[in-house]
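Rather than the whole complex, this shows some of its chains in their spots.
Letters A and B mark the chains in the order given here, with residues in each chain numbered from 1 onward.
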C-alpha cells in the first residue's frame, strides 16, 4: 500500500522509534496519580518530552502546543473527567491525536459512564486490557478491579466492533497484544508474565502509543510500533530481573538503550489473515 | 485455641502468605499521592490485586466488590476525607474488613480530627508509628511531621487502650513492631534501620495488612503475619542494599520471591507474657 508503512515490517517500525529519539515530541498527559512518575519516565526513556498537566484551567491551552494527548482515567474524579473531556475536545479541534486508556472501565457504574463518554469524543486510539475493552464495548457488564480477568483473545471480536463504532484504532494488551482498526488485526507476541506484577505498565504502553502518534499520522502503524517496542523492551528487561522491583528499573534502561539489531531480532509481530 | 491460627506459629503465618499468592485478593486502596505507586507494587509483589480508587462518586460501589479496604490519610483534603468516610461506612455495612493508617495524626488539628473520626468508624486494624498511635490515643497533643519521634515501645500501653476503645487490632511499627488487640501483645523483631530512609514503607505495610485481612478473618493473626512478612522482606532487602534507592527496588523483588525456608529462618515473632 503506497504512502503507508507496512504495519508489521520491523525495519519500518524501527524507523519510527528513531524518529521519536530525533524529534522529542511533546506529549500532554492527563493520567492517574499511581503512574504519573513512571509514565513520564517511560516517555523520557524513549526520547519524548512528557508534560503532566490536568487542570481544567489550562488543559485546552496546553494541548494546543502538544504533539499528542494521553487521557487515562485511572484515578478519576469529577474534576478530572471534566479536564479529560475539555482536553479531548480541544485536541480534536486543533488536530492533535489522542489516546484513551479506560482504566478499570467496568469496575463501577461511574467509571463505565466516564469511559464511554470519552470513547465517543473521537480518540485516535483506545488501549486497554481484555476486561476494559469488553466493558467498553458494553458487553461485559460486571467488572473486577483494574487487573484483567479476560484474556486479550476473548475481547478481540468486541474490539473490532468498538473500532468500527468509534473510528479509533483499538489495542488490547495481554499475553498477546492485538491491534485492530476494525478490519485488519495485528498480533504482537512480545512481553513477559512478570510485567503483570508491576503497576501501571499498561498506562506506560498507552503513553508510548501517544509518542508514536505524535510522529506517525497512521494510527494503526503507530500503535503497532509502540506496542512492539514496549513488548520487546519489557521481555528483555524481565529476563534479567529477579522480581518486579528490578523490572521497573530495567524497563526504563532498556527503552533508553535498545538498538535496532536487538529490536529486529526480538520483534514478533504479524498481520492476521482475514 | 481451636479455630484460630497461633499468631506466632511461623508455619501458620507462611500458610497465609501462600494463600494470598493463590487467591490474589482484590484490595481497594484510598491512599496518599506519595506512595500510591509503591503501595500498588507491594501488593502486586505479594500476589494481591490492588486498585487505587478514591472518588466519592465510586468508592462505595467499589468497596462492595473488594476483599479489603485501605484508608490512608497521608495527603488528605476535604474531598479525600469524605471519600474515606463513605468507603469505611460502606465496608462495615457489607462486611469488608478495613485498615486505617493515620499518617501524621498529631501534626495539625485538621489531621488529628480526621484521624479520630475515622478511628471511630470500626476499622479492623489501625497501624501507625509510635507518634501517630500516641496522638490517636489523644495523649500526645503535639506532633512533628510524619516521621516518628516516639519509639514503638513507649506507645504500647496507649495502643492497648486504643484497641479496647475502638475494637480494632492496633499495630505500632518501629524498631520493634507491636500488635495488640487490647489484651494480647505480639512483638516482631524483624526489619532494618535503612527502611526509615525510604518514604512510605509504613504505608506499604498497612496495605499488606489489608491483603492478609482479605484472606484471614482473625484480624490479630492477619496483622502479625503481614508485619512479619514485611519485616523479614525488608531486612533481607536492606542487607544487600548500598542505600535507600536500591532498598525500595530490592524490597519488591524480595516480597515477590521469598520462600518458606528463608521466611521461617528469619521470622522473629513472639507473644509477650501477660
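Assume contacts are C-beta pairs under 8 Å (C-beta built on N, C-alpha and C of every residue); 3 or more make two chains touch, one makes a residue touch a chain.
Worth saying up front: this structure is predicted, and the values here are computed from it rather than measured.
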Number of identical chains in the full complex (with 2 shown in place) equals 3
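As a convention for this text, only the chains that are shown with their structure count from here on.
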To lay chain A over its twin chain B by CA atoms, how big a turn is needed, in degrees to the nearest 5? 120
Could you list, by residue number, the parts of chain A that touch chain B in their complex? 32-35, 37-38, 74-78, 104, 107-111, 143-147, 196-200, 241-246, 248-249
Quick one: which bits of chain B touch chain A in the complex? Just the residue numbers, please. 26, 33, 36-37, 40-41, 44-45, 49-58, 61-62, 65-66, 79, 248-257
